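Of the protein chains in this complex, all but one are displayed in their positions.
Then we have chain A:
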Amino acid sequence: MDDWVLDARVDQIRSFVSVLGALKLSKRQLVHVSVAERGVTVVAQDPSKSLQAQVNFRAETFASYRVNASAAGTQGHVSGVGSAVGTFGLDLGSLIDVLNAFAPLDGECELSMRWPDRDNSLVLAALTVRDAADPHAGRPARMCTHASIAPEVDGWSTTSAADAELVFRGERNAFAMPTTALREIVDDLEWPCAPMTIAMSSHPSPSLSFSSKGKDTGELRIDVDATPGSSALTEFSCAESGAWTYRYRFMKAAASSLPPALVGPAHAREEGGSPTMTRVAIGEGGVVKIVHLVHMNRAAHANAGGHHHHHHSGGYGDSQRYGGVGGGTRGTGGTAGHGGTRGGGTQGPGSYVVPVTFVAYAEVEIDEDEGYNEPL
């Protein structure tokens, strides 16, 4: 089967589906899939073209991963995401509906994911074999679940996708905190029904605040302790003090779309595990980049019935993975943002962090024009 450009196996099916679910920014969401030697990148864009979500499943995330560039032929295409050997568009809803059919097999078998078949479709399959309960038959019971999804071409052609990608550059400010902490802040600011502002400054002392000001409700403001040594943040850098405002819907999508089971509780650090971290960076023009470093392996364990900690039947191999990822997650705070598009790009093999990245444009000059600053 050398004519597949992509031939990968997923062993954490539920987590895989959950992560993809975070890309759903609009009702009928198209996603753009790029296949490269280093991994698979899935990009979704809001119809407003001002919000983009991206998941990067690096090759190590898969149980096995093979890319055959020579099979790509004319489909080969260089995009802004990297050296992609193939790209295609998919209807995300269909992909998730179909993947959900494989979810009950999580932990029982691997999901094979290949592209393209003769119709240029993505082909999924999972096979389980077990001994028949009925001894009269004496033959194995085999079950094969299979699916194919044809690429979507309308609306987002493969060539324009790369051009249309939102660009984040010139990082000025950044901070990192547990994913659930950011989620709580954003959820708390829903009430005023208004755009959300992130304010950062370095003088007289480092400060970080989130606020939202509604016409009828007044201003709601959450200050985060940004002083050096603060337990709330693992990273704080502010080269340019200021305040940037974003559409609330964008912030909600960026902060709350990952299922809680996947990101775990905010304060797990004392217990020895590292919580899922999120790094927020503000760049040129106030463009914000929010990167969640999702730990896929742990989520798979949470789904298996326990909770986010080691004591499972997985055994030695699993604890090795934990060790690798724990170190990786601590490291990423510093490595993720330096201008690159890959949050966890420096992770070594054996770690299973999946960066989920949101990029959103700031609201321009809304203070006077839109009247958000009206006296109450």
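Here, a contact is a pair of C-beta atoms (placed from the backbone, for glycine too) under 8 Å apart; a residue touches a chain by one contact, two chains touch by 3 or more; residues count from 1.
In this text, contacts and distances are computed from a predicted model.
Missing chain, UniProt name from the options "DNA-directed RNA polymerase III subunit RPC4", "Transmembrane and coiled-coil domain-containing protein 4", "Large ribosomal subunit protein mL46" or "Checkpoint protein": "Checkpoint protein". For the chain missing from the display, the contacting residue among A:A63, A:A101 or A:A239 is A:A101, taking the whole complex into account. The chain omitted from view is touched by exactly one of A:A141, A:V167 or A:A239, namely A:A141.
Although one chain is not displayed, chain A still touches it through residues 1, 91, 94, 97-98, 100-101, 104, 112, 114, 117, 123-125, 127, 130, 132-134, 136-137, 139-150, 152.
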